[in-house]
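With one protein chain removed, the remaining protein chains of the complex are shown where they sit.
Right after this comes chain A.
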Amino acid sequence: MGEAEVIPLHGPDRRTRTEERERADAHMSDVDPESTRVRAADNRLPDLAELITFVRRRLSGAYDVDEFGFDKDLTDNVFYPPLRLLADKWFRMEVSGAEHLPADGGALVVANHSGTLPLDAVMTGLAAHDAHPAHRHLRMLAADLVFQVPVLGSLARKSGQTLACHPDAERLLNAGELVGVWPEGFKGIGKPFADRYKLQRFGRGGFVSAALRTGAPIVPCSIVGAEEIYPKIADIKPLARMLGVPYFPVTPLFPLLGPLGVLPLPTKWYIEFSAPIETAELGGSGAAEDPMLVFNLTDQVRERIQQMLYRRLALRRGVFRG
């Protein structure tokens, strides 16, 4: 096991970012506006036909669901479009490093968790799907609480999530799926506003042993912006206990404004995937039995994400401007 990796705080500076943006703009202007308009008009009729085909497919049950309950048809056609709108218009999400995700085969994406509601997980899934040329679906590992809640549990399964447990994680990785995990768990998602961007303890490192056993690379991922969407300034513990939830958040808008309080603040989001940490050469299942190696690797991943967060935060001009 190597030493803790030193990552420069001021890596890619702001100039490269604006350059990237310009390049993207240039690419957009390549497309002839005339031709896009023509295509849009042409598309209207097929769209309607597609919609009817979709409705019929749904109503007659002629679609596939995998053994984890993932409904690809529903996710792509129903879940993603509104989320895409939220990501583009509300959070103005920028994704970088998607090329670090493998085009096929298993990989474990590990990210920071925050935001009171797991919007960050949902958005990371969308980012991986949209930014990667292979349009891979991120299969997230969720807490058992999610599956106990009536509607939430079934939505989670349909959108490709499953219970965070060893058998499921290893089955997904062995099947060559892209798996997402948020090892901070409730400690991370429910952290007070004052602790934003401070990574919490990474559980017992179960995700590392799953990666070691399956030889899947670990892709650290930083999410900036999500930690400010619902600034949790207080926690009503007795109410949380009564409802059986890990915390009952008080934000500037919730519960003061009632249902309006679930409106997330329009922060600017950056999701960055970093270069993968290979686990295949570390010794397979034998290595998974070595707690010291597992702890070290867990720390390495945690450190990498923390550095990515600090670097991005140093570049950020404002929470909302980005």
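In this section, a residue touches a chain if its C-beta (ideal position, glycine included) is under 8 Å from a C-beta of that chain, and two chains touch if they have at least 3 such contacts; residues count from 1.
Assume contacts and distances are computed from a predicted model.
When the listed names "ABC transporter ATP-binding protein", "Response regulatory domain-containing protein", "UDP-glucose 4-epimerase" or "TonB-dependent receptor" are checked against UniProt, the chain not shown comes out as "UDP-glucose 4-epimerase". Only one residue from A:D130, A:D168 or A:D195 touches the chain missing from this view: A:D168.
Summary of contacts with the chain left out: across A:I52, A:L85 or A:A280, the touching residue is A:I52. One chain of the complex is left out; on chain A, the residues touching it are 45-46, 48-49, 52-53, 55-56, 58-69, 71, 144, 147-154, 157-158, 162-163, 165, 167-168, 171.
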